[in-house]
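On to subunit A.
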Amino acid sequence: MREMLSMIVVLTVLASVSGGLLAAVKSGTELRIEEQVLKFQKAPAIESLFSDVTNDPLKERFNLETGETTIQIFPGKMPDGSMAVAFETLGKGGYGGDIGLMVAIDMDKDQLVGARVTTHAETPGLGSRAKDDLTFVSQFNDKSLDTNLALKADNGTISAISGATVTSRAITRAAIEAQTLYNDLKPEIMKQIQ
Partner candidate 1 sequence: MNNKKLTVSHAPFWHDGDSLFKKNLNFIIALLPAAIFGVLQFGAPALGVLALSVSCAMLWELIINAVSKRPFTIGDLDAALIGLLFGMMLPAVTPWWLVVVGTFVAIFMGKMIFGGIGASPFNPALLGMAILMLSWNMFFDFDTAYVNYDFDFTALAPLVAVKFQGAATDLFPLSALFMGREVGAVGAVFSLGLIIGGIYLILRGYARWELSVSFIAGIVITAFLFHLVNPESYAGPWFHLFSGYTMLGAFFLITDSSSSPVQRIPMLIYGLLAGFMIILMRNIGSYADGTILAILLVNVVSPLLDNIRPTALGKDMSNA
Partner candidate 2 sequence: MIKRSFFMLSNKPRLTCDLLETDPEAPLKMDVPGLLTLLLPEPIDGKRTALIKKGDVVEKGQKLLLYENDTQYAVSPVSGTIKSIDTFTVDEVSGLRTRITIEKDDRNTEHVGYTDMPEDLSFAAQHLNQLPGAPGFDGLSRNGIQLNALVITVADTDLLSTTSQYVGTAHAAELEKGVQILKRITNLSKVYLLIPGYLLERVQFDGVTVMPASLNYPDTLPALVMKNHLDKILPAGRTPEEMGIFFIRAEAVVSLARAFEANAPVFEKCITLIDKTGARHRIEAVIGTPLSSIFSQLGIQIDEQDRIVIGGAMQGFATFTDHHPVTPDMDSILVQDKGDIIPLSDTNCINCGRCVQICPADIPVNLLVRFLQTAQYETAADKYDLESCIDCGLCAYVCTSRIALSQYIRLGKHELRKLRIDA
């Protein structure tokens, strides 16, 4: 009985100390972690897309609910005064899993500002060129929203990275998803930006 009691006591004490400690560490790091995620995953892409915006899209970010997921919207004021938004979509079926693509869309002209790869696990030197070398994603620059953004091999307009068709196809999927998402969400976004 004594043994039983000591077992329970020790385990309970240990677990509560552990829980308390972790809660403390968690609350101490929470804010910083959120910043880091932005800084390393989203910020480079956004900064690259919105290089000459007059506001701070990171600060002005807001969330939108679509069905079961939440997406983060980064609004940008273009130098010519028009409004643009950037948000991230996932392209399914890359060589090493899904590929994150940050897409920026000019809301006045209804055309793409551009797109940048955020997260990926593609082969270094092959699929990873989609992120490191902007030739491929720069094909999305200034494309109007009704352009077919599929690969040429799939009857679209985008040329694949040679040696990395799989990566390219996943990225085009993400871009196409961004088109539809934007079309669905445009009214909501408009409301939020006002």
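For anyone wondering why these and not others, all candidates are chains of the complex that A comes from, given by their letters.
Rule of thumb we're sticking to: a residue touches a chain if its C-beta (ideal position, glycine included) is under 8 Å from a C-beta of that chain, and two chains touch if they have at least 3 such contacts; residues count from 1.
This one's a predicted model, so the numbers in the text were calculated from it and none came from an experiment.
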| item | value |
| --- | --- |
| Which of 1 or 2 touches subunit A - same complex, any copy | 1 |
| Candidate 1 contact footprint on subunit A (complex, rising order) | 95, 126, 153, 163, 165-166 |
